[in-house]
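Notes to accompany the following structure.
A single protein chain has been removed from this complex, and every other one stays in its place.
Lettered A, B, C and D in written order, each chain numbered from 1.
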Amino acid sequence: MKRIFPTYSADWLKPLRKWFVRWPVVPAIAAAWIVFVALAALATPWLSPFDPNYGSIMDGSLSPSWKHWLGTDQQGRDIATRLLTGAGPTLIGALLCTLLAAAIGALNGLAAGLNGRWTDRISTTVWDIIMAIPGLILALVLVTVLGRNIYTASLALAIVNVPVMGRLVRAEAKVLRRTPYVEAALLAGASNRFIIWKHLLPGIIPVVFARSSLTFGYAILDLSALSYLGVGVQPPAADWGAMLAQGRHTLLVSPLGTICAGLAITLTALSFQFIGDEIQRRWSPKR
Amino acid sequence: MEDILVELQQVTIAYGSKPHDTTVVHDVGISLRKGSIHCLVGESGSGKSTLAYTTAGLLGKHAHIEAGQLSFPGGRALKLGSEAHKSWTRTKVGLVMQDPLESLHPLYRVGAQMAEAYCLADRTEKRASALQKAGALLRRMGIADSDRVLRAYPHELSGGLRQRIVIAIAIAKNPDLLICDEPTSALDVTVQRQILVLLRQIANSGKTILLITHDMGVVAQVGDSVSVMKNGSIVEEQDVYALFRSPLHAYTQKLLKATPRLDVPFWKQEDHQ
Amino acid sequence: MRIWISLFRAVVIIFSVGVLIFLLMRALPVDPLATLAGGKSANPELIAELRAQFGLDQPLFAQLGDWLFKLLQGDFGISIQTRQNVLTMIGNYLPITLQLLLGSLIVIFLISVPLGVWAGANQGGRLDQLLSSLSMLFGVVPIFFSGILVIQLFGTTLNWLPTFGEGEPGWDRVVHLLLPCLLLGLQAGSSLTRMVRSSVAEAMDQSYIRLAAAKGAGRLRIVWVHAFRASWMTIVSITAMNAGYLLVQAVLVEYTFGISGFGSIMIKAAQESDYNVVQACALVVSAVFVAANTLADWLHPWIDPRLGEREENEL
Amino acid sequence: SSTEKPSGTADVTPSPTNQGSAASEQGGKFRVGLSNDARLLDPAHTYDSATIVVEVNIVESLFHFDDNLSLQPVLVESFEQPEPTVYEYKLRKGVTFHDGTELKATDVVASLNRIKNPKTASEFNYMFKNFKSAEALDDYTVKVVLSTPDTLWNTYLATPAGGVLPEAFINKYGNDIGKPDVGVIGTGPYKFESWKTGSQITLAKNAQYWDAENPPHMDQVVFRVIPDDNTRVSAMQSGELDALHNPGGNSIGLSTELVGKVKQFKNVTVQQAETFNYDWVAINVSRKPLDDRNVRVAINQAFPQKQAVEKLLGEAGTPAKDFISPTLWTFEKDVFQQSFDKLPSYEYNLEEAKKTLASSSSPDGFTATLITDNRPSRLNLAEAFSSSLREIGIKVEIKQVSIDEYYTYLFGQNRDYDFIVGGWAPDFPDPAGNLEPLFWSGNITNGGSNRSSYSNPEFDKLLEQSNQEQDLKKRAELLASANEILVNDAPYVLLGRRVAYFAIRDEFAGYKLTPDLYDPIAARIYRVSK
């Protein structure tokens, strides 16, 4: 009997436990890539003999060699080292943005979808206003005003992304609120908190993950756009977006660094989407 | 027998994926006579719907057919789930699903959905005439304001109306074999009676009907022969008169005994408690 | 009644955006006249004169009031950088971007949506994996990157298509905008592909799909008539939500393909603190956004009749 | 390709009309790729390179600079200077504007007054600070009176500030001149035809051009704006452009690597010319410890200028020692040469730099901020500067800001930075064009471009004297001494001077790139017969 009732407190986590049974190949590779990138970013200071941020102009623009796998940039910094350390700010920035957008958006969306009336009206109007402002400009201004670093950039992009998440969650919450099982819980005396925690939150998780995996990819790109406009990660710190942005002027002639940064961004964004997809698939009922 | 339409043989169906699957229908065989109503009764969860879906070639992706075939008197046999079987079902089999509240498309008008059935059955059919036929069919099923119903979206209609529409869609195809999975469970008895009359008329016109129900009254009213299912197997198959007169299997006896009746004085039924 | 409510809502949103952008632009630690001087020295008298000409010597709220008042008369002011009338500028630049958007929408509807439908109908299968990876790829590859690739391929190596510009109206325009629309559409459509995919996949599990199959509908009909219909709501809402965004997103293709459009002047103006231009552009974006969403709100009950008026937007 | 033909060999003199060659070589379109659109085709506001490239083909000034950067009359036939503050210009006769009216003295007067008029808010207004009045003595004589003598006055008139528009046109359109729907009317070889903002400007041949010896040949000259460098180069490669202009070789031009790519194209010649465009880091001398000369010298010694030019600019740059580049020694070359040889040099030498720093007020190094915007050339210099200063213990924190904020730092009142990266191109080719805006103390605040906050009374005095000095030799000496003081004070770190490029399809000839910003590129272009 005990075996059957072990998870009253957080029983909606149950699907998680079955995960390790059958990891499909593609999401597994995606996860491996992200782990690799994260570890590489952490370990590069110990593994690489080169300083990612400062080089000597004398070693500038070297071609790839055994010493410098991808060559050096004009500043004489090892491109491979920069690429690996650049993963740090990029991942942190995009993850932070995604998490913030997901958390704020989901909570706000739930509140709007569940309470209706004024919470709903005010939330949707505020979302509409945010969405009606060109996102990049809003982010640009926010970052400039709040201070230029990866955290404010993530926050600003998160704010830009909240409305979409909020709308999706709100719509889902409105549907879920009307399902008989939620009505049954209401009749049984469930509080709003209970309903949210037990029925709505698990119900919106697929939506949240689906959206978040998209947000992540776009966050990397948007961060690089902010870098390009001069308000992203501050030099000489490396991040992929900035590397990509800087390399675009010489794309036709020396594309190696740019291609690598672009490839890293693309692969990581894709990986997150595959993982998000898998989570969504596994979380959905009726398998 | 000359008048047999099809025969289901050795049907075995399991749910779930291979190592962990559970067999819910074991080695079941049913023969369906042309122009008759064959009733399938049984315990809830015994696999009736599963069998119905299998026959109609519409088993969901969670289930798989372990074995089974459909054979025709002429010697032709189709492996269940095979392409040949599916193309046969597409034209010759109609299905009324168990859950009428959810089986209509929520975003199309009822009229469009019914017209589609006509048009798919007969590619030369024009939409306007299909709509007319649909209206006529609804009226025949006891729906007086068929125009309003045809224009309505499913969510605007009560469960009973929707159930009748689902039945109408299955009939519209003019199938040789009509499978009805509890077609009247959401209907009040007067409407149920109309539906049953309709089914009877369809059967009389030479079609075959497989009627899944748990109402022994319905079985008695329209059934010609009955199969009783329990735990995924058919425990008894008999002519309807014979079944009611002398049920063989213990479960059938229990079933009949448990059936409440209005025509018998109240106190005489006390014993089945 | 609904008309008035949506109109009121639209006005509230556009007005708020205007005021917000106005204040945000001025919250930046930037002097637009410094940019104007553009790296040359200017004497104090000149700067004072310019400040007066552009009304920047007024107190903040006087400027705001003045701007709003002139707006009501249809006067968007003049650009600090080019001294051109902002309304004329937008009139010059907006059409080409709208054409770009139209082209991208066509790409979205002809490529991205079908991609999503196919993937959703085959969820979990090989085709699904291939199609969804492909659409994700289009979504995350930066346009200046893919742009230069296609320009090099089709423009210089094969010499089939022009490398830049928007061409003359007519067929020439179509040829010029082919690649930009394709890239923009594929990028903007990638999220839609995923949304459509999951909504179609969900629909494929519903019992009405089984009913359709029971009616004898073929696979194509089931997917395209029955399952696809369930994703219309998603398509309309997402497209409407992205309408304003797309207008700005267009800057990437505009820049890469040397098309002078709305996105470019907006970003350029933002970089140069060209107040009036940024404000006017923001108003245009918000107006497009609000218009698209109002339209979508109006369409919703037609797309999903289950949404009674009770549910949707009282305000 | 470029190896077969040395750059800049295209000959100007044998014009096809003079030789009477086939008429088929006449006419046609000449398409030039630009990275930026013009702002306003009004000579009063023609101060940015993109606008200049277009504008000078339409509106001519009273003077111009020849290939050696010496001043030559254009619309003026001759002039006299009865007093140091009075000029009398005799105008060329028979010059017509594009609207058919003849150039008269009143047009010149109106044009000059227009620049001076504060309502015009011309960026060239500062050149007219000594301008008092202009007067038409007769149809072809203009008298200009200055308030104080100004040696550079005629030089100013060779910039667009000296551009002449018809008086009626000025009166009619005022501040609307140069807008796309109004355009501009001048006396130049091409007339304004249409302007699709952000995308293309079309000029048409002026058949009535006054200079019969050098008539325009092309029917149309089209300037196409393509902001993306890669796309612009691709368009050149695919044959959709006939020329790529890289005005002044400044940061909006092509990167060195891309120029290398263009050089490889078949049938394309890349011309190049030295300019007086500088890349440099300004040191804010009003800040501690940068007010200490030793600190500044140490910084200069710690910066490997040669290597940096080689890596960051490559062929496109030459190291520079001071702000008076040899190209600007347009008069009294010897004086400048002598002074130049005497200048102290802060050769790259880390040991020396450490020693110098040790003797300074801040021997253990310090932390400082550097402002840059996001343009690659600036960013590169900023990063190279920052890494080299680390070697002597100076930590430079880079603050990368958006372009508009960058300019706000450059021209704002408070100059809240220690270093700022920048480029500089003077408005006119004269040593004073660099020294005065950048280092004259009056330009520290209020929109001035003295980004080093440099203020040295002695330097200021020499500079002011040089501006009034009529004698060229004396003037050269004054400028040279001012420069010596400046170099000695070292309020900046110089990277180098840019080389400008001009790529042109071999079907065209008639233009040779010079350091002169105001040379109309389309004026003599013609199609060569194959």
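Quick note on the criterion: a residue touches a chain if its C-beta (ideal position, glycine included) is under 8 Å from a C-beta of that chain, and two chains touch if they have at least 3 such contacts.
Note that in this section contacts and distances are computed from a predicted model.
Chemist: Name the chain not shown, per its UniProt record: "ABC transporter ATP-binding protein", "Multicomponent Na+:H+ antiporter subunit A", "Heme exporter protein C" or "Probable oxaloacetate decarboxylase gamma chain"?
Modeler: For the chain not displayed, UniProt's protein name is "ABC transporter ATP-binding protein".
Chemist: Taking the entire complex into account, which one of B:Gln113, B:Gln192, B:Thr208 or B:Ser227 touches the absent chain?
Modeler: Here the residue in touch with the unshown chain is B:Gln192.
Chemist: One chain is left out of this view; which of A:Tyr54, A:Trp69, A:Tyr151 or A:Phe194 touches it in the full complex?
Modeler: In the full complex, the listed residue that touches the missing chain is A:Phe194.
Chemist: Pick from B:His26, B:Lys86 or B:Arg151: which residue touches the chain that isn't shown?
Modeler: Considering all chains, including the one not shown, the answer is B:Arg151.
Chemist: If I consider the whole complex, including the chain that's not displayed, which of B:Ser17, B:Ser87, B:Gln201 or B:Ser246 touches that chain?
Modeler: Touching the chain that is not displayed is residue B:Gln201.
Chemist: On chain A, where is the contact patch with the chain that was removed from view?
Modeler: Interface with the chain not displayed, on the chain A side: 1, 4-5, 7-8, 11-12, 14-15, 179-181, 183-190, 194, 198-199, 202-203, 283, 285-286.
Chemist: Identify the residues of chain B touching the omitted chain, counting contacts across the whole complex.
Modeler: 15, 41-45, 49, 62, 98-99, 101-102, 139-142, 151-153, 156-161, 163, 182, 185-194, 196-198, 200-201, 203-204, 214-223, 240-241, 244, 251, 254-256, 258-263, 266, 269-270, 272-273
Convention: only the chains that are shown with their structure count from here on.
Chemist: Can you work out the whole-Å distance between the CA centroids of chain A and chain C?
Modeler: 22
Chemist: Quick one: report the Å distance separating chain B from chain D, using the average Cα coordinate of each chain.
Modeler: 89
Chemist: Which residues does chain A have that touch at least 2 chains other than itself?
Modeler: Within chain A, residues 140, 144, 229, 248, 251-252 contact more than one other chain.
Chemist: In chain C, what residues contact two or more other chains?
Modeler: Chain C, residues with two or more chain partners: 28-30, 144, 148, 152, 271.
Chemist: Taking the top-of-page definition of touch, could you list the pairs of chains it picks out?
Modeler: Here the touching pairs of chains are A-C, A-D, B-C, C-D.
Chemist: Over in the complex, which chain D residues touch chain A? Could you list them?
Modeler: Within the complex, chain D contacts chain A at residues 229-230, 233-234, 255, 257-258, 260-261, 304, 307-308, 311-312, 372-374, 376, 379-380, 382-384, 386-388, 390, 398-403, 405-406.
Chemist: What residues of chain A sit close enough to touch chain D in their complex?
Modeler: 54-58, 60-61, 74-76, 140, 144, 148, 227-231, 234-236, 245-246, 248-254
Chemist: Which residues of chain A touch chain C in the complex?
Modeler: By the definition above, chain A touches chain C via 26, 121, 124-125, 128-129, 131-138, 140-142, 144-145, 164, 167, 174, 206, 210, 214, 217-218, 220-221, 224, 229, 244, 248, 251-252, 258, 262, 265-266, 269-270, 273-274, 277, 280-281, 286.
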